[in-house]
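As you look at this complex, bear in mind that one protein chain is not there, while each of the others sits in place.
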Amino acid sequence: MYQTPAKHPLSAELPALDDATYAAMWALFCHIGQYWQNMPDPEPFRSQLYSFMLNRINLRPVYRDYYLFAAATLRGLIEQHGEDGAYAFLFTDTDANKAPPETALAVTRQKVANEFMALQLSLGGFKAFGAVNYCGFIGGANIPGQAAPYRTLEADHEG
Amino acid sequence: MTLEQQKSRLYPLLQTAMELELSTIPPYLTALLSIKREANRVAASLIRSVMMEEMLHMVLVGNLMSSLGGKICLNQDTLPSYPLRLEFEGHGFKGREFDINLEAFSPQAIQTFLQIELPTSLARQPQRLMARPKISVPGITLGEFYQRIIGALDALCAAYPESAVFNGDPGRQISEQYYWGGGGKPIIITSLAQAKAALEVIIKQGEGGDDSIFDGDEHYFDQAEEVAHYFRFNEIAQGRRYRPGDKPHEPPTGDAFAVDYQAVYPIKRNPRHGDYAAGSRLATLNQQFNRQYSLMLSQLEQAFNGHPAVLYDAIVNGMHGMTPIAQEMMTLPLDGSAGASHGAPSFEWIAPPYQPA
Partner (left out) sequence: MKVETLIIGSGVAAAALAQRLLAKNPNASILMLEAGRKVKMQDAAIWQDYVVSGKLPYTQYYDLPYPERDQPGENLSAGTTAVPLDGSRALTYGGSTIHWGGWSFRLKPEDFALRTNTGHSLDWPISYTDLEPYYSQAEHYIGVSGDSNDPTVPRHCDYPFPAFPYTLEDQPAAEAMAALGMAYSHLPIARHGITDTTSRHAPCQTTGTCKYCPFGARYSANNFLDDMQNWGNFPGLQIRLNSIVQEISMRSRQQAGGVVYLDRETGQQVMVEADRIIVAAGTLESTKLLLRSRSDHWQQGIGNDHDLVGRNIVTHPYFIFSGSAPGNPLKLQPEMNFPTLCSRHFDSPAEQAKGKFILINPPGSPSVNLLSKMQAGVSRLDMDRYVTGPRQIQLHGMVEIFSEPQNRIANIDKLNHLGMQETLVDFGQAAGFDPRMQEIQGHVQRLFEAMGATMNAKPTISWRADHAACTLRMSDDESEGVTDRHMRVHGVDNLYVCSNATFPSTGAVNPTLTLAALALRLGDHLNHATGQP
């Protein structure tokens, strides 16, 4: 309770992210689930995406710029490719994934989309691939007398 | 009247209960953080332990609402704002009322906390002028208010099968893995017995058992007997711990401990955002705090209304994120004048940029 926060000294001085930028980032998050068909109902995670973005900005203020930048880049991509095409392009273009990011598209892919993928998987997107728990997902406690929060060895293997 | 109609008469009571429990937390937290870190460790521990248990009470009320099929509302309209007038209804006479404030640890603050947790057996009839109440409590004390809810549940279950009364999906309730750090654990409610057990925890932790200073939760929680909240605050007021055998109407007879009301930041009482100069560090910090606080409340609402897992985000981000901001504010004077008050969070609403699910 008495610790100092891990905040970048600039972060408190920045203006808050505007609703339209948040909405664009939310759309990106939802499209990850649509493209990989691994999150049919992303609604419950709205507040957690916002919380994640606030944390990124607090730790590294440049993320505020990344999110603004990404929103603008996505507007352009959607104009060019239509909605679904825009996200497919963002998620699969190989040049966009070459580090360090030197184009608008690369920044959007690496600093925003790729991070949202990490978040999405850890919030529950991983479940589509067969597991019950995942490193980064808060699976819950091992409550005595209840099923473990992960897939377990069959009982006849015990001891 | 159908079962649903009868249940829906209970929902406002549970919503009031939630607002009451929530309303105690900013004042307890503010008083706790106003204590300078090197002083008053016993008093600080006592306040913190009460505050942690109020959070448990919120969870128990949330689970009860969910078990009946109702919804909790935590937003701009139901947010407590300070000074908060609590009005307790008397039986055919003018009831109790007093203000709860966001203020520094002080004898007056402790007296207010004692009033909040006052056991029914110790309630008297103070006379005060009525002003427009913010939270109106049907009952002379919190304890009596919760007894009325128990009574209403008894009546419902006398008329209808329990499974129809408690027909909410238990998977939507907050389970024991979400709560630690306080005396007690969440109860998943699917029956009248469990509902009453949950409400008894709240009553007993607040005011103790019949003619007892102890909170009586040792039957379901394996720890040394703890005194109820009212009596913990009385320990601070008296500067002395209770001992087993001490009685509610008598002062504590255990070990004395030091209480230093000077080792406290001189924070402004009931601060509002407008108290902080535009562009000042305090204004920026207060904005940050309120943004986190509002997000946390919104996530609590989401958690209580069927998405318990969001509570982890609220826990990991909430307390750890907010208290350092509050602490910094309390070290900063409002202005350069001699004897200026220091800042403190105003606990006001800043709408998150989404419609909660």
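Letters are used for the chains, namely A and B, taken in the order the chains are written, and counting of residues starts over at 1 for each.
Just so it is clear, a residue touches a chain if its C-beta (ideal position, glycine included) is under 8 Å from a C-beta of that chain, and two chains touch if they have at least 3 such contacts.
Here the structure is a predicted model, which is why all the values come from computation and not from measurement.
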item	value
Option touching the unshown chain, where B:Ala193, B:Ala277 or B:Val316 are the choices	B:Val316
Interface with the undisplayed chain - residues on chain A	1-7, 32, 35-38, 51-52, 55-56, 58-59, 91-94, 97, 114-115, 117-119, 121-122, 126, 129-144, 148-154, 157-159
For chain B, the residues touching the chain missing from this view	37, 41-42, 44-45, 48-49, 176-177, 180-183, 185, 220-223, 312, 316-317, 320-321
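Going forward, only the chains that are shown with their structure count from here on.
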item	value
For chain A paired with chain B, centre-to-centre distance based on mean C-alpha positions, whole Å	34
Parts of chain B lying in touch with chain A, wherever the complex brings them together	37, 48, 175-177, 284-285, 287-288, 291-292, 295, 298-299, 302, 307, 309-310, 312-313, 317, 319-321, 323-325, 327, 352-354, 356-357
Complex interface listing, chain A residues touching chain B	1-5, 12-13, 16-19, 22-23, 26, 43-44, 46-48, 50-51, 54-55, 138, 140-141, 143
